[in-house]
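Mind looking over this structure? Questions follow.
Here the complex is missing one protein chain, while the rest keep their positions.
Chain lettering (A and B) follows the sequence in which the chains are written, and residue indices restart at 1 in each chain.
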Amino acid sequence: MESLKQELKTKIIETLNLEHMTIEGFDDQDTLFGDGIGLDSIDALELIVLLDKDYGIKLTDPKEGKTIFQTVETMATFIAANRTK
Amino acid sequence: MKVCYINGSACISAQKTVDSEFLKEVEINTTETVVFAKQPSYTEVIQPSFIRRMAKGVKMGIFTSSIALKEANLEIPDAIITGTGMGCLEDSEKFLKAILDNDEQFLTPTSFIQSTHNTVAGQIALGLQCKGYNFTYVNGAVSFETALIDAKLQIESDEAQSVLVGAVDETAQHIIDLYQLNGTLKKQDDLAFPSSNGIILGEGASFFVLENKQKENSYAILKAITIVNSLEVNELQAFVESFLKSNQIAQHEIDLVILGSNGDLTFDNYYEQISQLFENTPQTYYKHLSGEYYTASGFGLWTAINIMKNQIIPEVVRLNSLVKDNYQTILLYNQYQGKDHSLLVIKKC
Partner (left out) sequence: MSKKVAITGMGIISSIGTTIEENFQSLLNNKSGISTIENLNTIHKNAIKVGEIKLTNKQLAQQLNLLPENTFSRTSLLGAIAAKEAINKAGIKNINEYKTGFISATSVGGMDLKETYFYDYYVNESNRKYINSHDIGHSTHQIADYIGLKGMVTTVSTACSSAANAIILGARLIQSGQLDRVIVGGTDSLTKFTINGFKTLMILSDTNCMPFDQNRKGLNLGEAAAYLVLESDDIVQNEQKKVLAYVSGFGNANDAFHQTASSENGEGAFLAMQKAFVKANLKPEDIDYINVHGTATLNNDLSEGRAIIRLFENNIPDFSSTKAFTGHTLAAAAAIEAVYSVFAIQHNLVFANLNFKTPMEEFNLIPQTSLKEKSINHVLSNSFGFGGNCSTILFSKK
């Protein structure tokens, strides 16, 4: 799970071009959307594609993302349980 | 009818045009077929968390519009109008390439969103929280001119008291490749300006603040502007004469003619014709500094208003050796590949 979380942090920073962030400064519990890291609905769509492309998980309803993408922790838990890749 | 003043401006280009004296440090390109804009430090003007998603054109647009507004001492304009020839090309190419390379799978929205041509105007409005009139024109070499026509109409008819109007275009690898393939670009071994075929491609952004009141640092009055889609060379004289007449400007009143000569021998005859028409008038050009792109005339207007402000023609833009004591009325002419002709007159305040 630890390595998955690290992997996720790297991918999030890369995919969303979060140039001002480092993996070390990225806490598992940081809120990804809204007041935390400050991601928005377009980023959510990017993360949905990431889930599909890298982990083989297809989300059909963007609203599902709300619970899954709360933190790196919740993302990792969901991916570990549902990944097909 | 209200008068239209140009009260603020900023320009990003292949030259040092940010935070520097007007055309003081200039680099003349003699080796490249493409000249890239000098990118300023965007973090001074845009929050890092927003920059991450922004296309080059969006960053250039936000930066120059911000400086222009500051210069005009204006926080939020009544309207935002932009012109772009190809929009945010890099993102457009990126998205298309992804579609083709990945068989329409695993695509993400960011580059699609930025490829919509009004993304610069939209992002500027978002940043300023400006809920006013917001238009974008995308028609080759009159994209910026149409924006000016609209902006001027807004001011003169009292629809707006202030308009932020600008021009943006960025280069991208695929279009550079294509222009090389179809002969639009000059050949690497024949870059002579103007005695060879093809253009030197450029990119950049120029933004201006137009207002209905004169301010202490007003550059000029935007007096008249017209565009036409196509003309033969032998129709140019009538075009110019008709334009000047309908705006009550006598030909001898023109103190300076600025030509959008882009060094392309194939279409240079248009510029030659205008040059001959005004053979007793000082003439300048600018695309040897900015490169050619659909909205390069934004750079042209930027040089015009600075010449008017300083009342001096920098040596590096002179086409002939004629000078005048006083530059009250400046005429700009532009066209691209025989189409999208424009005439623009600015007057001293």
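The working rule: a residue touches a chain if its C-beta (ideal position, glycine included) is under 8 Å from a C-beta of that chain, and two chains touch if they have at least 3 such contacts.
Everything quoted here is computed from the prediction, not taken from an experiment.
Trainee: Decide which residue listed in B:N73, B:Q173, B:Q214 or B:N229 touches the omitted chain of the complex.
Mentor: Only one listed residue reaches the unshown chain, and that is B:N229.
Trainee: Given the contact definition stated above, which residue among B:L126, B:A192, B:A238 or B:V323 touches the chain not shown here?
Mentor: Touching the chain that is not displayed is residue B:L126.
Trainee: Which positions on chain B touch the chain that was left off?
Mentor: Residues in contact with the chain left out: 80, 85-87, 95-97, 99-100, 103-105, 107-109, 112-113, 115-119, 121-123, 125-126, 128-140, 142-143, 146, 150, 153, 156-157, 159, 174-175, 177-179, 181-182, 184, 226-231, 294, 339.
Trainee: Write the list of chain A residues that the hidden chain touches.
Mentor: That gives, for chain A, the contact residues 40-42, 45, 48-49, 62.
One rule holds for everything that comes next: only the chains that are shown with their structure count from here on.
Trainee: What's the distance between the Cα centroids of chain A and chain B, rounded to whole Å?
Mentor: 41
Trainee: Can you tell me which positions in chain A touch chain B when the two form their complex?
Mentor: On the chain A side, the touching residues are 15-20, 38, 42, 45-46, 49, 52-53.
Trainee: Can you name the residues of chain B that touch chain A in the complex?
Mentor: Going through chain B, the ones touching chain A are 48-49, 51-53, 105-110, 113.
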